[in-house]
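Note that one protein chain of the assembly has been removed; the remaining protein chains are unaltered in position.
Naming follows writing order (A and B), and every chain is counted from residue 1.
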Amino acid sequence: MIEVRIHGRGGQGNVVAAYLLAAAVIRGGYHAQAFPAFGAERRGAPVVAFVRCRERPILRRSAVERPNFAIVQDPALLRLDATLAGLRDDGALLLNAGREAAWNGTSAAARWVGLPATAIAEETIGRPIPNTPLLAAFLTLTGLVPLDALTAVIDERFDAAKAAANRRAVAEAAARVDEGAWADLIHEKQADRVRETTGQGR
Amino acid sequence: MPTATPTATELRRHQPRFVGLDSGHRACQGCGEALAARLVTEAIGPDAIIANATGCLEVFTTPWPNSAWRLPWIHSVFENVAAVAAGVEAALKVQGRATKVVAFAGDGGTFDIGFQALSGMIERGHDVLYVCFDNEAYMNTGIQRSSSTPHAASTTTSPVGRMREGKRHLKKDVLAIVAAHHLPYAATATVAYPRDLEAKVRRAVTTEGPTFLQVHSPCPLGWGHDGALTIAVARLAVETGFFPVIEIERGRVTAVLPIREKKPVVDYFRLQTRFRHLLGDDPQAVEERAHLQALADHNIETYGLMAAHSSPRDTVGLATVHRGGTGGGIA
Partner (left out) sequence: MKTATEGSQAIAQAVTMCRPQVVAAYPITPQTHIVERIAKLVADGQAACEMVSVESEFSAASVVLGAAAAGSRAYTATASQGVLLMSEVLYNIAGLRLPLVLTCANRAVGAPINIWNDHQDSMAVRDAGWVQIYCTDNQDAVDTTIQAFRVAERLELPVMVCVDGFILTHLFEAIDLPTQAEVDGFLPPYRFSRALDPASPRTLGTLVTPAYFAETRHALDAAHGRALGEIAGAADAWSAISGRESAGPLRVVGDEQARIGVLTLGSVFGTLLEARDEMPELGPLRLMALRVFRPFPVEALKAACAGLSDLVVLERALSPGGGAIVGTEVRAALSEMATPPRVHAFAAGLGGRDIPLSLLPRLVAAAGAETPTRFAIIDVDLDKLAPEDR
(Lines give C-alpha, C1' and ligand atoms only; values in the text may rest on other atoms or scores of the structure.)
Protein backbone atom coordinates (compact mmCIF):
# COMPACT_ATOMS: atom_id res chain seq x y z
CA MET A 1 0.00 0.00 0.00
CA ILE A 2 1.21 3.51 -0.77
CA GLU A 3 0.60 6.28 1.69
CA VAL A 4 1.08 9.93 0.82
CA ARG A 5 1.02 12.87 3.18
CA ILE A 6 0.36 16.32 1.77
CA HIS A 7 1.38 19.37 3.75
CA GLY A 8 0.05 22.81 3.03
CA ARG A 9 -1.49 25.93 4.47
CA GLY A 10 -5.14 26.40 5.31
CA GLY A 11 -7.05 27.95 2.44
CA GLN A 12 -4.69 26.70 -0.27
CA GLY A 13 -6.59 23.62 -1.32
CA ASN A 14 -4.66 21.05 0.65
CA VAL A 15 -7.67 18.78 0.99
CA VAL A 16 -8.62 19.29 -2.65
CA ALA A 17 -5.12 18.15 -3.61
CA ALA A 18 -5.63 14.94 -1.66
CA TYR A 19 -9.05 14.39 -3.19
CA LEU A 20 -7.73 14.99 -6.72
CA LEU A 21 -4.90 12.54 -6.21
CA ALA A 22 -7.24 9.92 -4.83
CA ALA A 23 -9.71 10.50 -7.65
CA ALA A 24 -6.93 10.15 -10.19
CA VAL A 25 -5.60 6.88 -8.82
CA ILE A 26 -9.13 5.52 -8.50
CA ARG A 27 -9.64 6.39 -12.13
CA GLY A 28 -6.43 4.60 -12.89
CA GLY A 29 -7.77 1.43 -11.33
CA TYR A 30 -6.64 1.54 -7.72
CA HIS A 31 -8.58 1.62 -4.51
CA ALA A 32 -7.88 4.81 -2.62
CA GLN A 33 -8.79 6.92 0.38
CA ALA A 34 -8.16 10.57 1.03
CA PHE A 35 -8.84 12.48 4.18
CA PRO A 36 -7.66 15.58 6.00
CA ALA A 37 -6.12 15.66 9.43
CA PHE A 38 -9.02 17.55 10.83
CA GLY A 39 -8.71 20.53 12.96
CA ALA A 40 -9.95 23.99 13.62
CA GLU A 41 -7.27 25.65 11.55
CA ARG A 42 -7.82 28.96 9.89
CA ARG A 43 -6.28 30.33 6.74
CA GLY A 44 -2.51 30.16 6.73
CA ALA A 45 -2.13 27.56 9.44
CA PRO A 46 -0.28 24.35 8.57
CA VAL A 47 -2.68 21.64 7.45
CA VAL A 48 -2.20 18.05 6.44
CA ALA A 49 -4.12 15.63 4.27
CA PHE A 50 -3.53 11.97 3.44
CA VAL A 51 -3.96 9.63 0.56
CA ARG A 52 -3.84 5.86 0.62
CA CYS A 53 -3.63 3.82 -2.53
CA ARG A 54 -3.75 0.07 -3.01
CA GLU A 55 -4.80 -2.57 -5.47
CA ARG A 56 -7.36 -4.12 -3.16
CA PRO A 57 -10.00 -2.39 -1.05
CA ILE A 58 -8.72 -0.33 1.85
CA LEU A 59 -10.70 -0.95 4.99
CA ARG A 60 -8.59 0.67 7.64
CA ARG A 61 -9.75 4.06 8.93
CA SER A 62 -6.73 4.87 11.02
CA ALA A 63 -4.27 7.73 10.62
CA VAL A 64 -1.30 7.54 8.28
CA GLU A 65 1.73 7.22 10.53
CA ARG A 66 4.54 6.23 8.15
CA PRO A 67 3.92 7.70 4.71
CA ASN A 68 5.91 6.62 1.70
CA PHE A 69 5.75 10.06 0.17
CA ALA A 70 5.45 13.58 1.46
CA ILE A 71 4.28 16.37 -0.80
CA VAL A 72 4.97 19.78 0.67
CA GLN A 73 3.06 22.70 -0.81
CA ASP A 74 5.00 25.41 1.05
CA PRO A 75 8.76 25.14 1.69
CA ALA A 76 8.48 27.14 4.89
CA LEU A 77 6.69 24.16 6.40
CA LEU A 78 9.96 22.26 6.37
CA ARG A 79 10.91 24.24 9.42
CA LEU A 80 8.37 22.20 11.37
CA ASP A 81 9.55 18.79 12.58
CA ALA A 82 6.11 17.36 11.99
CA THR A 83 6.37 17.88 8.26
CA LEU A 84 8.81 15.05 7.68
CA ALA A 85 8.33 13.09 10.88
CA GLY A 86 7.43 9.47 10.17
CA LEU A 87 8.41 9.61 6.51
CA ARG A 88 9.82 6.20 5.64
CA ASP A 89 13.57 5.87 5.20
CA ASP A 90 12.98 4.62 1.71
CA GLY A 91 10.45 7.34 1.14
CA ALA A 92 10.61 10.45 -0.99
CA LEU A 93 9.78 14.11 -0.68
CA LEU A 94 8.27 16.27 -3.39
CA LEU A 95 8.77 19.87 -2.47
CA ASN A 96 7.25 22.99 -3.88
CA ALA A 97 10.53 24.80 -4.05
CA GLY A 98 8.97 28.13 -4.93
CA ARG A 99 11.69 30.24 -6.44
CA GLU A 100 14.48 28.05 -5.10
CA ALA A 101 15.67 25.14 -7.12
CA ALA A 102 17.79 23.76 -4.31
CA TRP A 103 17.03 22.94 -0.73
CA ASN A 104 19.68 22.48 1.86
CA GLY A 105 17.70 20.99 4.66
CA THR A 106 18.46 17.64 6.18
CA SER A 107 15.81 15.00 6.39
CA ALA A 108 15.19 11.33 6.68
CA ALA A 109 13.97 11.33 3.10
CA ALA A 110 16.30 9.36 0.93
CA ARG A 111 15.25 11.30 -2.06
CA TRP A 112 13.70 14.58 -2.83
CA VAL A 113 12.66 16.55 -5.86
CA GLY A 114 12.04 20.27 -5.92
CA LEU A 115 9.60 21.89 -8.31
CA PRO A 116 8.76 25.57 -8.74
CA ALA A 117 5.08 24.67 -8.53
CA THR A 118 3.88 28.11 -7.48
CA ALA A 119 5.62 29.75 -10.42
CA ILE A 120 4.16 27.19 -12.81
CA ALA A 121 0.71 27.77 -11.36
CA GLU A 122 1.00 31.52 -11.66
CA GLU A 123 2.07 31.24 -15.29
CA THR A 124 -0.60 28.79 -16.35
CA ILE A 125 -3.57 29.20 -14.00
CA GLY A 126 -2.89 32.74 -12.88
CA ARG A 127 -3.13 31.89 -9.18
CA PRO A 128 -0.43 30.73 -6.77
CA ILE A 129 -2.12 27.38 -5.99
CA PRO A 130 0.56 24.71 -6.48
CA ASN A 131 -1.67 21.63 -6.27
CA THR A 132 -2.09 20.42 -9.79
CA PRO A 133 1.57 21.00 -10.75
CA LEU A 134 2.68 19.04 -7.70
CA LEU A 135 0.27 16.20 -8.39
CA ALA A 136 1.36 16.09 -12.02
CA ALA A 137 4.98 15.91 -10.95
CA PHE A 138 4.19 13.20 -8.42
CA LEU A 139 2.42 11.03 -10.96
CA THR A 140 5.17 11.56 -13.52
CA LEU A 141 7.89 10.64 -11.05
CA THR A 142 6.13 7.56 -9.74
CA GLY A 143 4.23 6.43 -12.78
CA LEU A 144 1.51 5.39 -10.35
CA VAL A 145 -1.19 6.11 -12.90
CA PRO A 146 -0.96 7.76 -16.31
CA LEU A 147 -1.20 11.53 -16.36
CA ASP A 148 -4.46 11.46 -18.27
CA ALA A 149 -6.12 10.02 -15.17
CA LEU A 150 -5.33 13.33 -13.47
CA THR A 151 -6.44 15.44 -16.42
CA ALA A 152 -9.69 13.48 -16.65
CA VAL A 153 -10.40 14.20 -12.99
CA ILE A 154 -9.54 17.85 -13.53
CA ASP A 155 -11.98 18.00 -16.43
CA GLU A 156 -14.69 16.55 -14.19
CA ARG A 157 -14.09 18.87 -11.32
CA PHE A 158 -13.41 22.25 -12.92
CA ASP A 159 -15.24 24.33 -15.50
CA ALA A 160 -13.87 24.41 -19.04
CA ALA A 161 -11.63 27.46 -18.68
CA LYS A 162 -10.17 26.41 -15.36
CA ALA A 163 -9.71 22.85 -16.56
CA ALA A 164 -7.82 24.03 -19.62
CA ALA A 165 -5.52 26.19 -17.51
CA ASN A 166 -4.90 23.34 -15.11
CA ARG A 167 -4.09 21.01 -17.97
CA ARG A 168 -1.41 23.44 -19.06
CA ALA A 169 -0.08 23.46 -15.50
CA VAL A 170 -0.05 19.67 -15.50
CA ALA A 171 1.85 19.51 -18.78
CA GLU A 172 4.38 22.09 -17.69
CA ALA A 173 5.05 20.43 -14.34
CA ALA A 174 5.31 16.96 -15.88
CA ALA A 175 7.96 18.22 -18.27
CA ARG A 176 10.10 19.51 -15.42
CA VAL A 177 10.65 16.18 -13.61
CA ASP A 178 12.28 12.91 -14.56
CA GLU A 179 9.61 10.50 -15.62
CA GLY A 180 9.69 7.29 -13.62
CA ALA A 181 12.51 8.42 -11.34
CA TRP A 182 10.52 7.10 -8.39
CA ALA A 183 8.96 4.12 -10.12
CA ASP A 184 11.02 1.73 -8.03
CA LEU A 185 9.34 3.04 -4.89
CA ILE A 186 5.97 1.81 -6.09
CA HIS A 187 5.71 -1.78 -4.91
CA GLU A 188 2.49 -2.86 -6.58
CA LYS A 189 2.93 -4.17 -10.07
CA GLN A 190 1.10 -2.25 -12.77
CA ALA A 191 -0.27 -5.46 -14.17
CA ASP A 192 -2.03 -6.37 -10.96
CA ARG A 193 -4.23 -3.30 -11.00
CA VAL A 194 -7.87 -3.93 -10.37
CA ARG A 195 -10.07 -3.62 -13.41
CA GLU A 196 -12.83 -1.66 -11.75
CA THR A 197 -12.65 1.98 -12.66
CA THR A 198 -14.88 4.96 -12.16
CA GLY A 199 -17.55 5.25 -14.79
CA GLN A 200 -17.94 1.55 -15.47
CA GLY A 201 -20.77 -0.59 -14.20
CA ARG A 202 -20.75 -2.97 -11.34
CA MET B 1 -80.76 35.39 0.57
CA PRO B 2 -80.22 38.65 -1.33
CA THR B 3 -79.85 38.32 -5.05
CA ALA B 4 -77.27 41.12 -5.35
CA THR B 5 -73.64 40.47 -4.35
CA PRO B 6 -73.74 39.97 -0.58
CA THR B 7 -71.63 42.17 1.62
CA ALA B 8 -69.15 40.63 3.98
CA THR B 9 -71.54 41.29 6.85
CA GLU B 10 -74.36 39.45 5.13
CA LEU B 11 -72.10 36.57 4.29
CA ARG B 12 -71.02 36.34 7.84
CA ARG B 13 -74.62 36.33 9.04
CA HIS B 14 -75.53 33.47 6.77
CA GLN B 15 -72.35 31.47 7.25
CA PRO B 16 -72.85 28.62 9.64
CA ARG B 17 -70.69 29.08 12.69
CA PHE B 18 -67.69 26.81 12.46
CA VAL B 19 -66.84 25.10 15.68
CA GLY B 20 -63.09 24.51 15.83
CA LEU B 21 -62.91 24.12 19.57
CA ASP B 22 -65.89 22.24 20.91
CA SER B 23 -67.40 22.20 24.38
CA GLY B 24 -66.58 19.52 26.94
CA HIS B 25 -63.02 20.64 27.58
CA ARG B 26 -61.69 21.03 31.11
CA ALA B 27 -61.03 24.79 31.32
CA CYS B 28 -61.86 26.78 34.43
CA GLN B 29 -65.08 28.68 34.65
CA GLY B 30 -64.68 31.97 32.81
CA CYS B 31 -61.36 31.05 31.19
CA GLY B 32 -60.33 33.87 28.88
CA GLU B 33 -58.04 31.63 26.87
CA ALA B 34 -60.74 29.07 26.10
CA LEU B 35 -63.01 31.87 24.92
CA ALA B 36 -60.24 33.38 22.81
CA ALA B 37 -59.34 30.04 21.26
CA ARG B 38 -62.97 29.38 20.40
CA LEU B 39 -63.35 32.80 18.77
CA VAL B 40 -60.07 32.46 16.90
CA THR B 41 -60.79 28.99 15.49
CA GLU B 42 -64.30 30.05 14.52
CA ALA B 43 -62.84 32.94 12.55
CA ILE B 44 -60.14 30.82 10.93
CA GLY B 45 -62.55 28.27 9.59
CA PRO B 46 -62.20 24.57 8.89
CA ASP B 47 -59.30 24.60 6.44
CA ALA B 48 -56.49 24.90 8.96
CA ILE B 49 -53.93 22.89 10.92
CA ILE B 50 -53.07 23.91 14.46
CA ALA B 51 -49.78 23.43 16.23
CA ASN B 52 -50.17 24.07 19.95
CA ALA B 53 -47.51 24.63 22.56
CA THR B 54 -47.63 23.07 26.00
CA GLY B 55 -49.81 25.07 28.33
CA CYS B 56 -53.29 25.40 29.74
CA LEU B 57 -55.03 25.29 26.37
CA GLU B 58 -53.24 22.11 25.33
CA VAL B 59 -53.80 20.40 28.66
CA PHE B 60 -57.47 21.17 29.13
CA THR B 61 -58.46 20.35 25.57
CA THR B 62 -56.74 16.98 25.08
CA PRO B 63 -57.02 14.65 28.02
CA TRP B 64 -56.62 11.29 26.31
CA PRO B 65 -58.84 9.70 25.07
CA ASN B 66 -60.87 12.89 24.57
CA SER B 67 -60.14 15.89 22.44
CA ALA B 68 -62.11 19.12 22.07
CA TRP B 69 -60.51 20.01 18.75
CA ARG B 70 -62.40 19.74 15.50
CA LEU B 71 -59.37 20.81 13.51
CA PRO B 72 -56.21 18.79 12.85
CA TRP B 73 -54.02 19.57 15.82
CA ILE B 74 -50.57 18.69 17.04
CA HIS B 75 -48.80 19.30 20.31
CA SER B 76 -45.06 18.73 20.55
CA VAL B 77 -43.18 20.45 23.39
CA PHE B 78 -43.21 23.78 25.16
CA GLU B 79 -40.68 25.80 23.27
CA ASN B 80 -40.99 24.71 19.67
CA VAL B 81 -44.48 25.49 18.43
CA ALA B 82 -43.25 28.09 15.95
CA ALA B 83 -40.76 25.60 14.54
CA VAL B 84 -43.29 22.79 14.36
CA ALA B 85 -45.70 25.13 12.59
CA ALA B 86 -42.89 26.08 10.23
CA GLY B 87 -42.36 22.41 9.46
CA VAL B 88 -46.04 21.84 8.74
CA GLU B 89 -46.06 24.93 6.52
CA ALA B 90 -43.00 23.78 4.60
CA ALA B 91 -44.60 20.40 4.02
CA LEU B 92 -47.89 21.89 2.79
CA LYS B 93 -45.97 24.24 0.52
CA VAL B 94 -44.18 21.38 -1.17
CA GLN B 95 -47.43 19.44 -1.37
CA GLY B 96 -49.10 22.45 -3.02
CA ARG B 97 -51.87 22.73 -0.44
CA ALA B 98 -53.32 26.03 0.75
CA THR B 99 -54.48 24.91 4.20
CA LYS B 100 -53.63 27.61 6.72
CA VAL B 101 -51.12 26.76 9.41
CA VAL B 102 -51.73 28.30 12.80
CA ALA B 103 -49.60 28.20 15.95
CA PHE B 104 -51.18 28.55 19.38
CA ALA B 105 -49.15 29.30 22.48
CA GLY B 106 -49.44 31.03 25.79
CA ASP B 107 -47.25 33.91 26.86
CA GLY B 108 -44.72 31.52 28.40
CA GLY B 109 -44.33 29.62 25.15
CA THR B 110 -44.10 32.89 23.22
CA PHE B 111 -42.32 35.52 25.29
CA ASP B 112 -39.88 33.19 27.02
CA ILE B 113 -39.02 29.64 26.16
CA GLY B 114 -40.49 29.72 22.67
CA PHE B 115 -39.05 33.07 21.69
CA GLN B 116 -36.14 31.85 19.63
CA ALA B 117 -38.26 29.56 17.53
CA LEU B 118 -40.79 32.37 16.98
CA SER B 119 -38.10 34.75 15.79
CA GLY B 120 -36.71 32.13 13.44
CA MET B 121 -40.12 31.33 12.02
CA ILE B 122 -40.85 35.01 11.29
CA GLU B 123 -37.39 35.73 9.93
CA ARG B 124 -37.72 32.88 7.44
CA GLY B 125 -41.06 34.25 6.26
CA HIS B 126 -43.18 31.14 6.88
CA ASP B 127 -46.84 31.59 6.03
CA VAL B 128 -48.06 30.94 9.57
CA LEU B 129 -50.49 32.77 11.83
CA TYR B 130 -49.06 32.74 15.33
CA VAL B 131 -51.56 33.43 18.08
CA CYS B 132 -50.32 34.12 21.58
CA PHE B 133 -53.01 33.74 24.23
CA ASP B 134 -51.63 36.19 26.76
CA ASN B 135 -52.80 35.48 30.29
CA GLU B 136 -49.67 37.05 31.69
CA ALA B 137 -48.12 34.16 33.63
CA TYR B 138 -47.36 30.42 33.55
CA MET B 139 -50.87 29.45 34.49
CA ASN B 140 -50.77 25.75 33.68
CA THR B 141 -48.00 25.10 36.18
CA GLY B 142 -49.44 27.18 38.98
CA ILE B 143 -49.37 30.92 38.26
CA GLN B 144 -45.64 31.60 38.00
CA ARG B 145 -44.43 34.85 36.50
CA SER B 146 -43.43 35.13 32.87
CA SER B 147 -41.87 38.07 31.08
CA SER B 148 -45.43 38.95 30.10
CA THR B 149 -46.55 39.41 33.69
CA PRO B 150 -47.26 43.12 34.24
CA HIS B 151 -45.08 45.09 36.60
CA ALA B 152 -46.15 44.76 40.25
CA ALA B 153 -48.50 41.83 39.63
CA SER B 154 -48.33 39.13 42.26
CA THR B 155 -47.57 35.58 41.13
CA THR B 156 -46.20 32.57 42.96
CA THR B 157 -42.66 33.39 41.84
CA SER B 158 -43.11 37.14 42.19
CA PRO B 159 -45.12 37.21 45.39
CA VAL B 160 -45.78 40.19 47.60
CA GLY B 161 -43.66 40.12 50.72
CA ARG B 162 -41.85 42.35 53.09
CA MET B 163 -39.11 43.10 50.64
CA ARG B 164 -40.95 42.84 47.38
CA GLU B 165 -44.17 44.06 45.87
CA GLY B 166 -44.95 41.65 43.07
CA LYS B 167 -43.11 41.40 39.77
CA ARG B 168 -40.14 43.73 39.67
CA HIS B 169 -39.77 44.06 35.94
CA LEU B 170 -41.92 45.52 33.21
CA LYS B 171 -44.08 43.48 30.87
CA LYS B 172 -41.97 42.59 27.86
CA ASP B 173 -43.14 44.50 24.80
CA VAL B 174 -43.16 41.42 22.63
CA LEU B 175 -45.26 43.06 19.93
CA ALA B 176 -42.51 45.63 19.36
CA ILE B 177 -39.89 42.89 19.08
CA VAL B 178 -42.06 40.88 16.70
CA ALA B 179 -42.79 44.04 14.74
CA ALA B 180 -39.05 44.69 14.44
CA HIS B 181 -38.93 41.64 12.13
CA HIS B 182 -40.98 43.80 9.74
CA LEU B 183 -43.52 41.09 9.19
CA PRO B 184 -46.61 41.96 7.17
CA TYR B 185 -49.10 42.07 10.05
CA ALA B 186 -49.07 41.92 13.83
CA ALA B 187 -51.71 43.03 16.28
CA THR B 188 -52.93 42.93 19.85
CA ALA B 189 -56.51 41.96 20.51
CA THR B 190 -58.63 41.03 23.48
CA VAL B 191 -61.57 38.82 24.41
CA ALA B 192 -63.34 42.01 25.48
CA TYR B 193 -63.82 43.02 21.85
CA PRO B 194 -64.65 39.75 20.08
CA ARG B 195 -65.64 41.30 16.73
CA ASP B 196 -62.35 43.17 16.64
CA LEU B 197 -60.53 39.93 17.41
CA GLU B 198 -62.34 38.05 14.67
CA ALA B 199 -61.66 40.78 12.15
CA LYS B 200 -58.00 40.65 13.00
CA VAL B 201 -57.94 36.88 12.68
CA ARG B 202 -59.54 37.10 9.24
CA ARG B 203 -57.07 39.80 8.29
CA ALA B 204 -54.11 37.71 9.46
CA VAL B 205 -55.35 34.48 7.92
CA THR B 206 -55.70 36.07 4.52
CA THR B 207 -52.28 37.77 4.73
CA GLU B 208 -49.46 35.87 3.11
CA GLY B 209 -46.41 35.42 5.27
CA PRO B 210 -45.87 35.36 9.03
CA THR B 211 -48.52 37.12 11.10
CA PHE B 212 -48.81 37.51 14.84
CA LEU B 213 -51.70 38.12 17.22
CA GLN B 214 -51.35 38.70 20.94
CA VAL B 215 -54.75 38.13 22.50
CA HIS B 216 -55.27 39.38 26.03
CA SER B 217 -56.96 36.50 27.85
CA PRO B 218 -57.81 37.00 31.53
CA CYS B 219 -57.30 34.04 33.82
CA PRO B 220 -59.81 34.16 36.68
CA LEU B 221 -57.73 31.83 38.80
CA GLY B 222 -54.39 33.47 38.17
CA TRP B 223 -55.55 37.08 38.16
CA GLY B 224 -57.90 36.57 41.07
CA HIS B 225 -61.33 37.51 39.85
CA ASP B 226 -64.71 35.85 39.50
CA GLY B 227 -65.17 33.86 36.29
CA ALA B 228 -68.18 36.04 35.45
CA LEU B 229 -65.99 39.15 35.28
CA THR B 230 -63.58 37.96 32.55
CA ILE B 231 -64.96 40.32 29.92
CA ALA B 232 -65.29 43.24 32.34
CA VAL B 233 -61.68 42.83 33.45
CA ALA B 234 -60.44 42.57 29.89
CA ARG B 235 -62.40 45.67 28.91
CA LEU B 236 -60.86 47.67 31.74
CA ALA B 237 -57.40 46.66 30.61
CA VAL B 238 -58.15 48.39 27.32
CA GLU B 239 -59.99 51.39 28.73
CA THR B 240 -57.19 52.22 31.15
CA GLY B 241 -54.55 52.03 28.43
CA PHE B 242 -52.90 49.16 30.29
CA PHE B 243 -53.29 46.86 27.31
CA PRO B 244 -53.11 48.83 24.07
CA VAL B 245 -55.04 47.30 21.18
CA ILE B 246 -53.14 48.15 18.03
CA GLU B 247 -52.23 46.88 14.58
CA ILE B 248 -48.75 46.99 13.08
CA GLU B 249 -47.80 46.48 9.44
CA ARG B 250 -44.18 46.07 8.46
CA GLY B 251 -43.04 47.69 11.69
CA ARG B 252 -45.39 50.72 11.74
CA VAL B 253 -48.54 51.17 13.82
CA THR B 254 -51.38 51.61 11.37
CA ALA B 255 -54.51 51.26 13.45
CA VAL B 256 -55.67 51.43 17.06
CA LEU B 257 -58.83 50.54 18.93
CA PRO B 258 -59.75 53.87 20.51
CA ILE B 259 -60.56 54.46 24.16
CA ARG B 260 -63.84 56.28 24.31
CA GLU B 261 -63.87 56.90 28.03
CA LYS B 262 -60.60 56.61 29.84
CA LYS B 263 -60.62 54.79 33.18
CA PRO B 264 -57.98 55.06 35.92
CA VAL B 265 -55.77 51.98 36.34
CA VAL B 266 -56.96 51.54 39.89
CA ASP B 267 -60.38 50.52 38.51
CA TYR B 268 -58.63 47.66 36.75
CA PHE B 269 -56.66 46.68 39.85
CA ARG B 270 -59.70 46.64 42.10
CA LEU B 271 -61.15 43.63 40.31
CA GLN B 272 -58.07 41.40 40.65
CA THR B 273 -56.40 39.99 43.74
CA ARG B 274 -53.04 39.89 41.93
CA PHE B 275 -53.02 43.69 42.25
CA ARG B 276 -54.74 44.12 45.60
CA HIS B 277 -51.52 45.06 47.39
CA LEU B 278 -51.58 48.20 45.27
CA LEU B 279 -54.87 49.43 46.64
CA GLY B 280 -53.79 50.51 50.11
CA ASP B 281 -52.67 53.85 51.45
CA ASP B 282 -49.13 52.81 52.30
CA PRO B 283 -46.51 54.89 50.52
CA GLN B 284 -45.33 51.89 48.49
CA ALA B 285 -48.80 51.23 47.09
CA VAL B 286 -49.39 54.91 46.37
CA GLU B 287 -46.10 55.20 44.54
CA GLU B 288 -46.69 52.01 42.58
CA ARG B 289 -50.18 53.09 41.55
CA ALA B 290 -48.76 56.36 40.26
CA HIS B 291 -46.03 54.46 38.44
CA LEU B 292 -48.47 52.14 36.75
CA GLN B 293 -50.81 54.98 35.90
CA ALA B 294 -47.87 56.68 34.24
CA LEU B 295 -47.15 53.52 32.26
CA ALA B 296 -50.75 53.38 31.09
CA ASP B 297 -50.73 57.07 30.21
CA HIS B 298 -47.52 56.51 28.33
CA ASN B 299 -49.20 53.80 26.25
CA ILE B 300 -52.10 56.14 25.52
CA GLU B 301 -49.76 58.84 24.41
CA THR B 302 -47.40 56.61 22.45
CA TYR B 303 -50.12 54.95 20.43
CA GLY B 304 -52.61 57.77 20.37
CA LEU B 305 -55.30 55.67 21.98
CA MET B 306 -57.77 58.37 22.96
CA ALA B 307 -60.76 58.62 20.65
CA ALA B 308 -61.76 61.90 19.08
CA HIS B 309 -65.03 61.94 21.01
CA SER B 310 -65.76 60.59 24.41
CA SER B 311 -68.78 58.32 24.80
CA PRO B 312 -69.90 56.01 27.57
CA ARG B 313 -71.21 53.53 25.00
CA ASP B 314 -69.15 50.53 24.25
CA THR B 315 -67.23 50.16 21.06
CA VAL B 316 -68.54 46.86 19.69
CA GLY B 317 -69.00 47.23 15.96
CA LEU B 318 -67.27 50.62 15.79
CA ALA B 319 -64.55 50.89 13.22
CA THR B 320 -60.98 51.17 14.36
CA VAL B 321 -59.03 54.33 13.71
CA HIS B 322 -56.92 53.82 10.65
CA ARG B 323 -53.64 55.53 9.98
CA GLY B 324 -52.39 54.44 6.63
CA GLY B 325 -51.52 50.83 6.07
CA THR B 326 -53.22 48.54 3.60
CA GLY B 327 -56.69 48.72 5.06
CA GLY B 328 -58.67 45.93 6.64
CA GLY B 329 -61.48 46.06 9.15
CA ILE B 330 -65.11 45.13 8.60
CA ALA B 331 -66.89 46.24 5.46
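The criterion applied here is as follows: a residue touches a chain if its C-beta (ideal position, glycine included) is under 8 Å from a C-beta of that chain, and two chains touch if they have at least 3 such contacts.
Since this is a predicted model, take the numbers as computed values, not measurements.
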Practice prompt. Check each of B:Glu79, B:Asp134 or B:Glu198 against the chain that is not shown and name the one that touches it.
Written response: B:Glu79
Practice prompt. Please give every residue of chain A in contact with the chain that is not shown.
Written response: 18-19, 22-23, 26-27, 31-36, 38, 40, 58-63, 65, 153, 196, 198-202
Worksheet entry | Interface residues of chain B (partner: the chain not displayed) | 46-49, 51, 58-59, 62-65, 67, 69-77, 79-80, 82-95, 99, 116-117, 119-120, 123-124
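Methods note: only the chains that are shown with their structure count from here on.
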Worksheet item: Just how far, in Å, is the C-alpha centre of chain B from the one of chain A?
Response: 65
